[in-house]
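Shown here is a partial selection of chains from the complex, left in place.
Letters A and B name the chains as they come in the text, with residue numbers starting at 1 for each one.
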Amino acid sequence: MNKFFSVDDIPNLSEAVKEALALKANPNANEDLGKHKTLGLVFLNPSLRTRLSTQKAAMNLGMNVMVMNMDKDGWALETQDGVVMNGTTVEHIREAAAVMGEYCDILGLRSFPKLKDRKEDYSEDLFSKFMKYCAVPVVSLESATRHPLQSLTDLITIVEHWNKPGKPKVVLTWAPHVKALPQAVPNSFAEWMCRAQEEGLLDFTVVQPEGYQLAKEFTEGATISTNLKESLQDADFVYVKNWSSYEDYGKVYPIEEDWMMDNKKLKLTNDAKVMHCLPVRRDLELSSEILDGPNSLVIKEASNRVWAAQVVIKRMLENLKK
Amino acid sequence: MNKFFSVDDIPNLSEAVKEALALKANPNANEDLGKHKTLGLVFLNPSLRTRLSTQKAAMNLGMNVMVMNMDKDGWALETQDGVVMNGTTVEHIREAAAVMGEYCDILGLRSFPKLKDRKEDYSEDLFSKFMKYCAVPVVSLESATRHPLQSLTDLITIVEHWNKPGKPKVVLTWAPHVKALPQAVPNSFAEWMCRAQEEGLLDFTVVQPEGYQLAKEFTEGATISTNLKESLQDADFVYVKNWSSYEDYGKVYPIEEDWMMDNKKLKLTNDAKVMHCLPVRRDLELSSEILDGPNSLVIKEASNRVWAAQVVIKRMLENLKK
């Protein structure tokens, strides 16, 4: 594996999940694999879970880790070619990425969308250029349109907690927030769940208010609805997440209907497990009664971030050895 | 040991000091103890000595260390329950602490008081909740009311530098500053010295101007005075520190009397060794002549921070193995 940017970088989801759960059972089994290898984690935006879990995964594999928080240094990168750099950008991504690639065997990059120009964000220009110019394998730590380490984690968590016959019904539901958030987490979750549905692992539904439909490229094959109550019927896993509008890009509409996930709505489900990528706004996106109750998987889900990162980095290390 | 928050977490001070000095003589003797274990250091406020010495101690024990500087990220934590999180706090301490506990075997937390509401600060609400929700052993890297790693260091330093018969007289003296500082260091120092006095290790006096008395819970058993000259008589160790008022909480009174520790006042003592937790404001709290002279222990004291941290983390690691 030379990059981990979307679901397309994992040929078989069931196998990846199986491998992750084997690592969870035996975290240090591969600690010779990363010996003398360096992982560089580049954050253009803040991170808690991603930073710690990826660092932990790399250490489990015996790697050295170097973290660069470039968001705080005002190290503004130029991404456009043919520009005279006489403004505020201090370094071109061609040099910055290439240099980091010289010091690291594998790089991770986090880069949020600006939520102003949809075409620009969805082109994934910065991320693509970083991958191109750094010349080493790159792990997405969340890009403008996707958060694949989170989605692999989510799938691991679903498989781990499904012990009934048949396939679980997984529902992704929009929830309220006070800020305009990217679509990266729901896009990615949808992309991975659609693929998992193709592999016969589950059935997938997306439900959101009118105006909050995700881009079609991520939801192909999913049941899509604007009726929350109906969608929650028989759900086995409910994934709660806010996002801003894709259509009226980056905008937030006032929603009068009640979309916060709570115990009353939980009763409509098949005693569903409730998931969220965190951080969560309590009693705005998701009720405290659910978060503190037996149906919440959010902490176990966050814990699984380590194994998602570890399976990805392990595959990259194995590929380097070839 | 499952937590290190106050002197009550150390059953016998003499033994802890002895163990720390043994680690100082042989820093890497226990480097297998921390293998495959991770220490997470969470800073809600800045740190130099605490960060470096605790990191060093953990590396001496063979641990991996992950540092999170949350003060700079604007990662504002919600601590109140039952609040609709539609404001500026981005994550509840219930989730944040629990998640960090999933990635780390031991956590350290630094959290200063706000110095606005005494009841709130002295409830140690944030620290208690962090310990409760993270579900792993927690080391205080300074909380609202205590700085126990500093106090253990101070005791180690006193024992290490006392080579006369009988017990030393230890004096904690207030000193001037330009800012309103927390009471955590003097509270903690007093708490530890009172306990050391009970164990027969030393005699302890606190001296401060009128209006700067510490909370009684920390000074029980100490000789308390507002007469600096009298208190310095026969002192063997003088611990210099500024703090803001406990009574008129967080306030700073103009003090006309001269409370800066200098050579003239040192002459009143029994050629006392002078201590300070650092950073120190030269020629405001403590004179340069003392700091650069033979009576100052401040650098040796800072150096001992490593062994205080190491004995605490070592005991926690031993407890994990059980």
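The rule we apply is simple: a contact is a pair of C-beta atoms (placed from the backbone, for glycine too) under 8 Å apart; a residue touches a chain by one contact, two chains touch by 3 or more.
What you see is a predicted model, and the numbers here were worked out from it, not measured in a lab.
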Chains shown: 2; total copies of the one sequence in the complete assembly of this file come to 3
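Everything below uses one rule, namely that only the chains that are shown with their structure count from here on.
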Within their complex, subunit A touches subunit B through residues 27-28, 46, 48-49, 51-53, 55-56, 59-60, 72, 178, 278-284, 288, 291-292, 298-299, 302-303, 306
Residue set of subunit B touching subunit A in the complex reads 36, 38, 40, 64, 66, 68, 70, 72-75, 78, 81-87, 90-92, 94-96, 98-100, 102-104
